[in-house]
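Only a portion of the chains appears, each positioned as in the full assembly.
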Amino acid sequence: MISNRFLGDLIPLENDRKGLGNTMVLDRLAPIDWEILPDLASFISVVKIGWTLPLLLKRSTLVDRISRYRKSGVSVSPGGTLLEMAVNKGRADKALESIRDAGFDTVELSEGVIDVPPYIKKGIVDFAHSNGMRLNIEVGKKNPRNQLSLDETIQRVSESLDFGPDFVIIEGREAGRSVEIFDDLGDIKWDWVNRIIEEYPRNRIMFEAPIEKQQIELVIRLGSSVNLGNVSFNSVAALETQRRGLRGDTFGVVDNTVKVSGPPSNKFVYYIVANHGPIDQASMMDLTGMNRKTVQNALTELLENGLIKAATDRKDLRKRVYSINSGLQ
Amino acid sequence: MISNRFLGDLIPLENDRKGLGNTMVLDRLAPIDWEILPDLASFISVVKIGWTLPLLLKRSTLVDRISRYRKSGVSVSPGGTLLEMAVNKGRADKALESIRDAGFDTVELSEGVIDVPPYIKKGIVDFAHSNGMRLNIEVGKKNPRNQLSLDETIQRVSESLDFGPDFVIIEGREAGRSVEIFDDLGDIKWDWVNRIIEEYPRNRIMFEAPIEKQQIELVIRLGSSVNLGNVSFNSVAALETQRRGLRGDTFGVVDNTVKVSGPPSNKFVYYIVANHGPIDQASMMDLTGMNRKTVQNALTELLENGLIKAATDRKDLRKRVYSINSGLQ
């Protein structure tokens, strides 16, 4: 297989994607390059046809679209909102059958707009399992004015994991702003991210991150194994090169040239210093959401390994600030 | 027809689009998914092949593209700038014939770059009518440094309506910034919007709003009946779910769960309170461009219906501030 890829003899791609995270694509009915899909299919875990968009299509058009994906080995899921609407009308059972019959092989259970009663959740989970369908559960509310707190998010992730889904997906919407881990500018709230991945097995969590900048930062910070969702089809190839260290952002930058040893917190602190330095310890705690001890330990190790250096803040002589030790290349 | 759509038996879409506004698509020669077009065609009033782009195509390529749209029942218009250039060269008559012969069934009359003399305007209008073509008239200047005032805009809308067009389109350009109803950041100047829709029948006015965030806000604020233009083909399906309350932003948020009765101003004030509260009355007047009496009446009704609540501003005890009464779900 490897030898089929261009330059596969010189720069082989590992076909098994060992250690590389999952990518969920958001299909919003934009054009797809079906000729390239087979080559990219192995990089895609599932395509989600967004929110209630399937309702706009003739059944035959939808069935064709799903079928084209699945012929390339790509799983397809409807958006969670579709099922929420059916639940709201008391017709979840009938909707699930239609979803299965249209060729979807994955179900997404969400509570983005409504709350779903526990017995209905169980019914949806049972339906997926007994029909051999994959199951993802999404956590988060769609309304920016009615968001879950971090504690509520953590609790719902926990409850969702009990249902044994493939992934628990953290809501990011299409805009990647003002929901869950994203602030109103689309910047990542790292304290939220850290808390979530500290509490749960990272390979079961998927962050929706529609903006390429968000994807790049999450891969740099959490590593290539991070699961990302709501990626547009046109970003799949770019993200895959990112995960594989085949791009300027990762090739030769942090991951490949500078070896940051120790726990992930070391790598995170190094990243923060590289991108925000010179920076003092208190600011690092703010930015990372990590406590003093963790930041302190990381700084000590990075200093010992010569990766960063400390200096006195010229504006406040009582403060020490940190920056990277040299050019990266 | 309804039964052909996916899940049409459970969640039927009304095929007649009663009460739903018109959508004008801007085609800038990006790829179109022609297989999906027939399903979405009924959501599109007209496709505009932007500004002078048709000049770049071989006539046969252009004729094919127009023909594919029209086979799905979609009207097609050239951008107004094309006709402005012809007017500028004194060749409007010849250009109109070529436009008609290429298969366009709609003409757009604009003064985005030049001013068009009244007798030429009349000639264009007469040509459209006598050839059974639809006619749209655009108001607004393209140059951000040479914009019409609100009063001038109002006056030109008025003059344009006298020609009996299908729509008077308010210029938004491709960027949705620094022209007419949009400020330099692309935020909506609501006082402009309010003034325009107060003075004229709303179903005759179309706002160009290229950014999805702008489309969402205009639908939430003015309702599903608002006419929107310069929508990219890839946003048509998303916008239609928005108009139909099939998306997180409208499903279960303002439109469907909370019933705001009374005039549109009530709904607007509720929206402002929900999105900007706690907020005082003076700020609401600023944001909405509505006068004290209208805002006051809306607040009174919303308070009586228990949809919002009032409190004393902690920073200024003489002020009362308003916020929504409870979680929306």
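Labels for the chains are A and B, by order of writing; each one numbers its residues from 1.
Heads up, the rule we're going with is that a contact is a pair of C-beta atoms (placed from the backbone, for glycine too) under 8 Å apart; a residue touches a chain by one contact, two chains touch by 3 or more.
Every value quoted in this text rests on a predicted model; they were computed, and no experiment measured them.
**Q** Given 2 placed copies of the single sequence, give me the total number of copies for the whole complex.
**A** Taking the entire complex into account, the copy number is 3.
Throughout what follows, only the chains that are shown with their structure count from here on.
**Q** Roughly how far is chain A from chain B, centre to centre by C-alpha average, rounded to an integer in Å?
**A** The separation of the two C-alpha centroids amounts to 34 Å.
**Q** Can you name the residues of chain B that touch chain A in the complex?
**A** Touching chain A from chain B are residues 4-11, 13, 31-33, 35-36, 38-40, 43, 212-213, 234, 237-238, 240-241, 246-249, 251-253, 274-275, 324, 327-329.
**Q** Hey, which residues of chain A end up touching chain B in the complex?
**A** Its residues touching chain B are 28-32, 50-62, 64-65, 81-82, 85-86, 89, 91, 94-95, 98, 102, 112-115, 141-143, 145-146, 173-175.
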